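Omission of a single protein chain aside, the complex is shown with its protein chains in their original locations.
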Amino acid sequence: MGPGRLSMPQMIIANRLRDGAVVFLAPGEGWELAIAAGTVIESGEEATRLFAVAKRHESECRVIDPTLIDVEIKDGTPRPTAIREAIRAFGPTVRTDLTEV
Amino acid sequence: MYRYDEFDERFVHERVAQFRRQVKRRIGGELTEDQFRPLRLMNGLYLQLHAYMLRINVPYGTLSSKQMRKFAFIARNYDKNFGHFTTRQNIQYNWIKLEETPDILQHLADVEVTGIQSSGNCVRNITADQYAGRALDELADPRVYCELLRQYSFLHPEFSYLPRKFKIAVTGSPNDRAAVAVHDIGMRMHKNEQGELGFEVLVGGGLGRTPYIGQTIRKWLAPEHLLSYVEAILRVYNMQGRRDNINKARIKIIVNQMGIDKFRELVDKEWELTKDGALKVPDEEVARINAYFAPPQYETLADETASLAKLRAGDKVFDRWMRGNVIEHKVPGYAIVNVSLKAAGKAPGDITADQMDAVADLADRYSMGEIRVSHRQNLVLVDVKQAEIHELYRALVALELATPNLGLLTDIICCPGLDFCGLANARSIPIAQDISRAFTDLDELQKIGQFTINISGCMNACGHHHVGHIGILGVDKRNEEFFQLTLGGSSDQHASLGDRLGPGLPQAEVPTAIRKIVDKYLVVREHGERFLDTYRRVGLEPFKSAVYGAESQAA
Partner (left out) sequence: MALIKNGELVESPFVDVSGASEIPVAGSVIVSLEQWQAQRTALLARGTPLGIRLRSDQSPELVAAELPHFALVALEFPKFRDGRAYSYARLLRERYGFKGELRAVGDVLLEQLLFMLRTGFDAFELTSDDPLRDYRIALADFSVWYQPAADGRPTAMQLRHRKG
């Protein structure tokens, strides 16, 4: 991907190995449960760099299958644009009593 | 029901220890995810949208109250207080942690329950008729053979890395409630001309991307050859099944590619060499297992239909419930009671931990401590005294487990869908909820009559949409959820695959479409025939125009 500004902001999502929880790559290269605490990526260069970090964490058996996803910022909070990723971030739409965050 | 002996006990505990080791190696980095994935799948552990999902077998749908209580315990202590019963008579938990899974499996092993081979490219849970051993229309109880197959298939060294998953179902009744025609191997028990009990063997059925109805590979198989014949089929499949394309790897693909006659030839050639060998099933083992499935000690009771009729006359809802949810039992004075997991607005097949414990108590109190799981995602209590039905009913009502819709429009089969499953294209549960909320009038449901709606969130068809009278399939169109309807499917002994009705509909239009189909059916049907029969008589067109055509535009 090119180094310049992305058409849409992105984040990196993964599942934690030990408990399977959905996590987002966050500032300081840790992983956070809450999407609001994750790093919003604005440039292609940053995306490449942080994705490499995520892949390293995968080989270190911390997370599984890190992916770059598109997000939009709504009321100051990032929200995945794809339904699937939104469900991963916010929980099942049918059991709202189970929603984390 | 079957009880583990020393061998079974030792086996499951050794299996848990092995998996504990495998988890440790994974977390410690000795195994990559690629190397670990089949190992965890063969213990029932998936990685899904929110966490790991654990699938636990209920072998041929038979469960004890003790095991059900353990399911509740797992839900409370390791998950979010509920579980989901599936179309393969399994239970699934959605928020499992990898590092806790060995402990969970240990708890389950302690009550003779496992997740062994509930997933993976191996032989899966052997499923059967939920009324096995009790239904009036049954020829023989298939469960002894299911148990033989279960043990035979567990950690079979030759068949643990098949091209793809392998599903077997067995029915002991000519009225097929186990959907055998859409399994990789389906077996129908019946008698040959000499009056001997055996199996008609079907092969190559299956749903998913390319659905097929199974074809008869053998008209009658003697029970002593059950294992050697299955082994011959599995061996041909293991060696010849495609490994180049995951979507073309099921046995149904090679059976249909080469034709059933050629496939039979290959299997028979293999079987000729093994049929009288070590896999011949000894009578002693059949007798040993059969003893566990011996009918319980029934009391000699009078038939209570008359007194029940009085109660029904005074209580319309009870009457409706009895009509659909209570089935005639082999033994006078007893009945088979269906426990509905299809309350309006709820996710089909879901059950809370509290409900699980309550059902376990009810099973002990009213049904000899045994519970059955139906592939239609309901539970069954198979040995209820007629005299106690009303009391049981009241208890079920209080638990929201008495929805009087068994076999009716809102007795919907529904996969977990995009709310839970990483494979899905669309959310299936909201569709089921919308439909069940739109059709709550009992009179209307009764008038509409026998109906199956099956909903799948993707092509993998875990919701069996191909074989629903109405099938609903979730598809993804540019990040929007659309739903394709099919009509005329059936999973019984006259199995058929549904026909595509038309282009996909957005979520909001699905309940309306169902309403239009139902309305058209009520206009067109003759002599009160079922929807399925109307469809088979008049075809797609009337329904197509009702939903998409001039009629729908005018409305």
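Some notes on this structure:
First chain written, first letter: the chains are A and B, and each begins at residue 1.
Assume a contact is a pair of C-beta atoms (placed from the backbone, for glycine too) under 8 Å apart; a residue touches a chain by one contact, two chains touch by 3 or more.
In this text, all values refer to a predicted model and were calculated from it rather than measured experimentally.
One chain is not depicted; across the entire complex it touches B.
Contact with the chain that does not appear here is found for just one residue of B:R21, B:K191, B:K447 or B:H494, B:R21.
Among the residues B:E196, B:E265, B:E285 or B:E480, only B:E285 touches the chain that is left out of the figure. The omitted chain makes contact with just one of the residues B:I27, B:V111, B:L139 or B:L155: B:L155.
Screening B:D8, B:D315, B:E328 or B:D354 against the full complex identifies B:D8 as the residue touching the chain left out.
Counting over the whole complex, chain B has residues 5, 7-8, 10-11, 14-15, 17-18, 21-22, 31, 35, 38-39, 121, 151-162, 227, 235, 238-239, 243, 273, 277-279, 282, 284-285, 288 touching the chain that is not drawn.
Here, only the chains that are shown with their structure count from here on.
For the pair chain A and chain B, the distance between mean C-alpha positions equals 36 Å. Contacts from chain B toward chain A in the complex involve residues 26-29, 33, 47-52, 80, 95-100, 347, 418-420, 424, 427, 429-430, 433, 479, 481. Against chain B, the residues of chain A that register as touching in their complex are 15, 17-22, 58, 60-61, 64-65, 81-84, 87-88, 91-95, 98.
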